[in-house]
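Note that this complex is displayed minus one protein chain, with the remaining chains in position.
Then we have chain A:
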Amino acid sequence: MIAAPGQGRALARDEDQTAAARTRIAVQGLAKRFNASGREFVAVDDVSFEVKQGEFVALLGPSGCGKSTILNMVAGLLPRSGGRIFIDDDTVEIGKVNPRVGYVFQRDTLFPWRTVEQNIGYGLEIARLPKTARAGRVASAVEKAGLAGFAQSFPRMLSGGMRQRVALMRTLILEPEILLMDEPFGALDTHTKLEMHKTLLEIWERERQTVLFVTHDLGEALTLASRIILLSARPGRLKEDFDVAIPRPRDPVAVRETAEFGRLYSHIWHSLGEEFRRTRAD
């Protein structure tokens, strides 16, 4: 693992990290092999990293580098071919849902037959929280998502950005301590994306969940994350791991004008460029 120049992990972070911060996610020697038409290929090869309490880590890499595969293995949605994953002290197992972990999909997975309110309240409803106890929390989540006035609307009446806000709130209302996000804003246009960044930054800077965020968008990673893990092209291996020392609270537009953003942007750009060239050379 190569440290970016002047960006050692020892440098002071903007987060309230202490040396003793608890490890929430530990990935050790993770591997994933697929069988495609009789030929085996390696999607993820010997990946190890840790995410500490309250960190916002972006998993960044070129398309097809296996970053979503890594996330899905951390979420227990996909079996792994090798290595170990711990969330706190529990091994991740397929089909065993950890209530401390929330997951946000890239694809729209809202339930189209439920209204905005019913989608957001889904987790509380199936946990059999009485209606009266749910109503307040759902209403404030609808408010927080900026969807007041749309509580009774069905998802198809909403724009892409609004739908993804509903999806985010559907997960956040259960107050997960750890958030796994799989390119949640990948399908949105630039403007909507920036608005979603603003929403997510506001929430995260207030609540400081531990976040593992998969993206191929360099600007997005720099805007949101406190740390970036850069993956190589297939097979996905760890390439670089560095902190993003841009002070908070961040504004998704203003952050792009900071010197740190520009410096890291060009550094990662070149690093990613090597990976793209490698992919093409294959």
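Observations on the model:
Operating definition for what follows: contacts are C-beta pairs under 8 Å (C-beta built on N, C-alpha and C of every residue); 3 or more make two chains touch, one makes a residue touch a chain; residues count from 1.
The definition used in the following text is that contacts and distances are computed from a predicted model.
Per UniProt, the protein behind the absent chain is "NitT/TauT family transport system permease protein"; the candidates were "NitT/TauT family transport system permease protein", "Sarcosine oxidase subunit delta", "Nitrile hydratase subunit beta" or "D-alanyl-lipoteichoic acid acyltransferase DltB, MBOAT superfamily". Which of A:43, A:57, A:77 or A:255 touches the hidden chain is settled by the complete complex: it is A:77. If you put the hidden chain back, the residue from A:21, A:174 or A:187 that touches it is A:174. Set against the missing chain, the residues A:107, A:131, A:248 or A:277 yield one that touches it, A:107. Taking the whole complex into account, chain A touches the unshown chain at residues 75, 77, 95, 97, 99, 101-103, 105, 107, 109, 111-114, 122-123, 126-127, 154, 156, 170-171, 174.
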